[in-house]
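Let's turn to chain A:
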Amino acid sequence: MILSVRDFAIGFQREGQNLVAVDGISFDVEAGETFVIIGESGSGKSLTGMSIAGLQPPTAFVSGSIRFKDREMLNRPDAELRKLRGPEIGLIYQDPLSSLNPVWPVGDQIAETLTAHGLADRAEANKRAVEMLERVRIPDPRRVASAYPHEISGGMRQRAMIAMALAANPSLLIADEPTTALDVTIKAQILELLADLKRELALTIILITHDMGVVAEVADRILVLYAGRIAEIGPADSIMLQPSHPYTAALMTSAMISQTPAKQELNAIVGGAPGLGAFPAGCRFHPRCPRAQDDCNTVEPPRRKFGAVELACHHPIEVAMSLQVARS
Partner candidate 1 sequence: DDASTFVYADAGEPSTIDPAKANVNWEFTVTRNIYDRLIDFDLADPSKLLPALATEWTQDGKVWTFKLRDGVTFHDGSPFDATDVKATLDRLLKIGQGQSYLVDDIASVTVVDPMTVKIETKQPTVFLASNLSRIEMLSHVDIDKHKDDQGQAWFNENANGTGPYEFVSWTRGTQIELKRNDKWWGKFPEKPFDRVLDRFVTDGANRARGLEGGEFDLANFVPLDEALRIGTSSGFHMVEGNNLWAWPAIYLNMDLAPTNNKDFRDALVKAFDYNAMVQSFQGKAEVGRGPIPAWFPGSPEKEEPEIKTDLDAAKAALAKSGLANAKMKCSVPAGFPEFRFAATVLQSSAQQLGVTVEIEEQPFVEAITAIKSDKSNCFVLGNANLSPSDATKFFSAHYLKGGFYNSGKFFDQTLQDLVAKLPTIADATERGKLLKQAADIVVDSHYVIWTARPKTVVPEPDRIGGYRIDPAEYINARFWEMYSK
Partner candidate 2 sequence: MIAFLFKRLVWGLLVLIAVAVITFFLSRVVPADPAAFLAGQNASEETVQRIRAEHGLDRPLPEQFASYMIGLAKGDLGQSIRTRRSVSTDLKQYLPATLELLTFSFVLYLAISFSLAVLAARHPGGTVDGTIRLITMIGTGIPVFWLGMTLQFFFFYKLHWLPLGARFPIRETVPPVVSGFLLIDSLLAGSLSAFLASLKHLTLPAATIVVNLLAVGTRLSRAALIQEQSRLYVRTARGKGLSPNRILFKHILRNALSPILTATTMQFGYMISWVILVEVIFDWPGIGLYAYQSFQVFDYSPVIALAIVSTAGFVIINLVMDLLYPVIDPRVQSVGS
């Protein structure tokens, strides 16, 4: 176990009110797995991911515990957290163009991960930057190293981002929607690259996304967040192919359009996700849930084991019928 999150909560103060964005979630990430966090926009995926690296917004207040390799990450002084980012934890994000500093050559930015941590001197770092670029399958690494971000293509940029995140040999890679802004063909390239790198470098990957196609391709285990709470957590196959939580089931529809006969109505969830500060009582999903009953409105479902997964639902879908449910 490389990471252990317990009762983690994060929130903000707005007009004197405490708004809890992520509300007491617990999960573990095993070394070497690809752990995927999915959920709708605003469900708290990024906040969770960033908090693991100690990068929660400065305005946020947090509670609970996040232990990375047996070190508590919450409330650790920033100076110490900084030492971990880079050599222990690498991060990549969506939108590689904005995520790279536009005024420095790509190679310098990769090398900086090493020099800033005193892992290499400049020359060595530069050499390693080129190596890293080669490692992420960039055909002409020397040229790209001296190019500015705007001079290379989107796919190259994301590769460069990955090179930067991995330059100092971290064991954990947190990828927050790394493919969202990319074209289908490039997305495929990046996914394959990540899969290869994971194997080559024995990485643990925490992948945040709401693209079910991506999830389907890479996930070992999946955490489904809904409105700051865990809806379901468990092995990827169970969650994707036999969703038990009504929310998960609905979510999978989008990945199944191609399996739905053309022009036929899709199985859509009604309404929209509740915004921060407007979470309903009881089960937070109940207003949109086709299976909701009275207890859902008032009683918050506890987290419990259900088949291969753990979920928080009063009326989960039985495994055998899950796919039909998802389709109808």
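On the choice of candidates, all candidates are chains of the complex that A comes from, given by their letters.
Some notes on this structure:
By definition in this document, contacts are C-beta pairs under 8 Å (C-beta built on N, C-alpha and C of every residue); 3 or more make two chains touch, one makes a residue touch a chain; residues count from 1.
From a predicted model like this one, the values you see are computed outputs, not experimental measurements.
Candidates 1 or 2 all come from the same complex, and the one touching chain A there is 2.
Within the complex formed with candidate 2, the residues of chain A that make contact are 53, 55, 78-79, 81-87, 90-91, 93, 95, 98-104, 112-113, 116-117, 148, 150-151, 161, 164-165.
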